[in-house]
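The structure under discussion appears below in the form of structure tokens.
Missing here: one protein chain of the complex. Every other protein chain is in place.
Chain nomenclature is as follows: A, B and C, assigned in order of appearance, with residue numbering initiated at 1 for each chain independently.
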Amino acid sequence: MKFQIPIGPQHPALKEPISLRMTVEGEVIRDADIRLGYNHRGLEKLAEEKTWIQNIYLTERICGICSHSHATCFVQGVEKLMEVVPPKRGLYIRYLVAELERVHSHLLWLGVAGHEAGFDSFFMYTWRDREVVMDLLEMVSGNRVHYAINTLGGVRRDLDAGQKAKILEGVAVLRKRSEYYFRIGASEPSFVARIAGVGRLSKGQAESLCAVGPTARASGITRDVRKDDPCAVYDEMDFEVGTADSGDVLGRVVVRVKELLESYKIIEQIIRKLPEGPIAVRAPRKAKPGEAVSRYEAPRGENMHYIKSNGSEKPERLKVRAPTLANYPATIEMLRNGFIADIPLIFAAIDPCICCAERVVTLVDVRSGEEMAVRLSDLRRRAAGRGPNALPKRNAAWPL
Amino acid sequence: MRIAAFLPELLRHLFKKPNTVDYPFKKLEVPKDFRGTPYLQPELCIVCKACERDCPAEAIEITSVSEAEKRFRMVIHNDRCIHCAQCVDSCPTTPKAMAIDSLFELADFDRHRLKKEWVYVRAVLKPKPAAPKPDAQPEPAPKA
Amino acid sequence: MAALRTLLYILVYPGILFLFLYSTFCEWFDRKAYARLQNRMGPTHTGRFGLLQPIADFVKLMSKEDVVPNAADRGMFNVLPLVGLAVVSTAALLLPIWNFDLAAPSVTSFSGDIIVLLYLLSLPTLVMFLAAWSSTNLFSTVGGTRVLTMLFGYEVPLFLSVLSPAILANSWRLAEIAAFYQKKPLLILPNLIGFGVAVIAVQAKLERTPFDIPHAETEIVGGTLTEYSGKKLALFRLMLDIEVVVSSALLATVFLAGFPGGGLLGFVQLVLKTLFVIFLLSLIRALTSRIRIDQVVSFAWKVLAPLAVLQLLIVILLKGFLK
Partner (left out) sequence: MSDSDIIQGLEKDLGGKALELANPDRRRVFLKVAPADLLAVVTLLRDRYDCAYLATISGVDKGETLEVVYHFASRAANINVRTEVAKASPHVGTICPVIPGAILYERELQDMFGLVIDGLPDPRPLVTPDDWPAGSFPLRKDWKYERPEERIPGGKS
């Protein structure tokens, strides 16, 4: 018996709305389809109406978890357009925050992977330890989530000696914990049984479907913007690109843990090598006409911003490509012939950030959302009124 | 592969104090540079409107109350504010008229109560070389 | 007098009232232990140490809106929570806690009550399946088929391992089995393998991690109980809580020598022994991640069933040796 299971737009495994439609036979998935558009905020259009400075904060809000990555990617590009070269110390602090953010994102992902596999203790412990790096980020930047440390021409906050010592301390704790989680993750039998061999993606498939980030690296592709297109700081750092050949969820766990350990290495190097000097230079308000392509290795994979300027205070066009969107075609391939039980794991393994991937249509922005109190009875009446004459989402018929 | 690899860690924590912060009852201290809520020190403001121009969330609104008295009204819409502290960075005066405190418990049942309002007379820009030139013309006005 | 005593037995201790209070306490204990194992707080603020939290949850659910899907089989859908609750409460009456006479069988304690109890404990699983099936939700349907698939896995090892101590005690009556092990406490030791198997099988029966597959919320939303809400969900949760108590009390009776000592001492023993079993269940829950349905069945048949058979073999050999 073939039937369709709707995963989303509202589903406990998805922290954000997206619609996956699985055609299953018994417990085996035969086909998968993906439908986006539930989380659009029209950022690309909005960016054309905001100044360069305002856009830093706008791009920061593309994603909550890797907020620094989009802002950095944007700032890198705009600095190129403005022909501003930030001072070394500023760059070092910028990429220090970037690596701390990578640590926080990967620890978060480890917990989520544990949760999706029903391993809640693992989830609780990793998230407990993630608080260490969250506190460090809060100390450095002044906020836990939106660090807002980037500005055109450098960063906004300096590091003092006490903060440096605290970061080193925190990193030492985290390294020990990460190594422990690696051992647990690789030796708890029920966990390994769930993730080994699940969601396989061969190297050829990963290449042709343009997968990025840990998803691609777990399939043996050594693509990492930090190595291939090193911006400013990374070519002075000693680190390796973590890869795995198995191409399954276990491989993606391994890649992320390896990246965690490399990030600790980079953070320590940055702190040790941190040069003296100013943290920012003044940037002009207008950029020269031109275009720039900016790439940045976010925790989930490569970010790419295409920025076009027309010489005014505002960008002519800002194209944002978030890593999650690039990984969707690969995800569909991974889901095929898997089990229903593997859907959350496979989907979580690309570390999806749906609000990153969707940012295009202007539907409702923060200010226009007209609020009103809706009584439950009203809601029910509306739902009943929707009935047969309302326009459903395509393919959204209830399958039974 | 070991059976029950996680067991020692779990048992070790059984009688330890939970790591959870019992939040509304006990509070953690925020770091000293925490970006909380922006506020205005009206005696320093020269009404250059740099903060209004740069605010990404359009949360700052400066209107003129009386042209003759040089009296202005500034509203900070904390319901829109994204706490980025760009207004503090943009503020050209020394010491800065815009500042940020470490308040973070702002939730309210009414959005109107989140808006903070100041009505003040524009400060005279002291002839200091360090201060960058603001956008509005700094014509000296008698202080009330 | 006997009638009054039986009425008291049914309504107060260890009947409905006690079961309700004790099962909420056990849920609190389970949640608290699980939380502490994960370095969390668990219920804290409702009542002292959050003791009243499960009751507060129950009351809150009872007051929530009750939705019945249009496509559901209304009769079945509505009656199943009550059936489930009745079944597990009946099962609780068979436990040799207070009102039994070793010499004379009675309505609640007779030869073969262990079999009846085991079958009564199988019924909630069937109720869950029927509930899932009659709500016709897709996720429920998948959950329901998973419930039944799992039943084929754990039921045989559970029966084998629970019956082994009975064979050794040479009785099919719970009170007599408990009395046998009270007399010869050392004979508890040979049954340890069976105890392990039974704890794991009970974990599967109760659908707790790693066997929470029928209601794995990250895969199939709420699974079996997706469409249930309000009062019915509250009753189902109460049913599951009572099932935890009854199963752990069954294991305590069969493997841990029951609850001797009459009213008060028996009560203390009941609390201690069931809490011990529930702690083991919580520990397993904290220790493992959810496995797949095919892995459950193969684990049950490749590991649990052989171990249960081994236990049976040990018991039979031991019995011959003792004679």
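Keep in mind that, in the parts below, a residue touches a chain if its C-beta (ideal position, glycine included) is under 8 Å from a C-beta of that chain, and two chains touch if they have at least 3 such contacts.
Since we're looking at a predicted model, the values are computed, not measured.
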**Report entry** Contacting the left-out chain in the complete assembly, out of A:K80, A:H115 or A:R175
**Finding:** A:K80
Report summary line: Among listed residues A:K166, A:R295, A:K314 or A:R336, the absent chain is touched only by A:R295
Query - Among A:D31, A:E179 or A:E207, residue touching the chain not depicted - result: A:E207
Query raised in the report: Taking the entire complex into account, which one of A:V84, A:V140, A:M304 or A:I340 touches the absent chain?
Result: A:M304
**Report entry** Residues from chain A at the interface with the omitted partner, ascending
**Finding:** 35-37, 40, 42, 44-45, 80, 207-212, 223, 228-229, 290-293, 295, 302, 304, 306, 308, 316-317, 319, 321, 325-326, 328-330, 358, 360-362, 365, 367-368, 370-373, 391-394
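As a working rule, only the chains that are shown with their structure count from here on.
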**Report entry** Whole-Å gap separating chain B and chain C, where each centre is the average of the chain's CA atoms
**Finding:** 56
**Report entry** Whole-Å gap between the CA centroids of chain A and chain B
**Finding:** 28
Query raised in the report: In chain B, what residues contact two or more other chains?
Result: 4, 6, 10, 19
Requested in this report: Identify all positions of chain C at which a residue touches two or more other chains, and write them in rising order.
Outcome: 37-40, 286-287
**Report entry** Residue ranges of chain C touching chain A (in the complex, touch as defined)
**Finding:** 37-40, 65, 71, 136-139, 141-142, 209-210, 212-213, 216-221, 286-295
Query raised in the report: Mind pulling up the chain A residues that touch chain B in the complex?
Result: 50-51, 53-58, 60-61, 121-122, 125, 128, 131, 135, 138-139, 142-143, 146, 148, 151, 156-157, 180, 183-184, 187-189, 192, 366-367
Query - Complex contacts: residues of chain B adjacent to chain A - result: 1-6, 9-10, 19, 30-31, 33-35, 53-58, 80, 82-86, 89-90
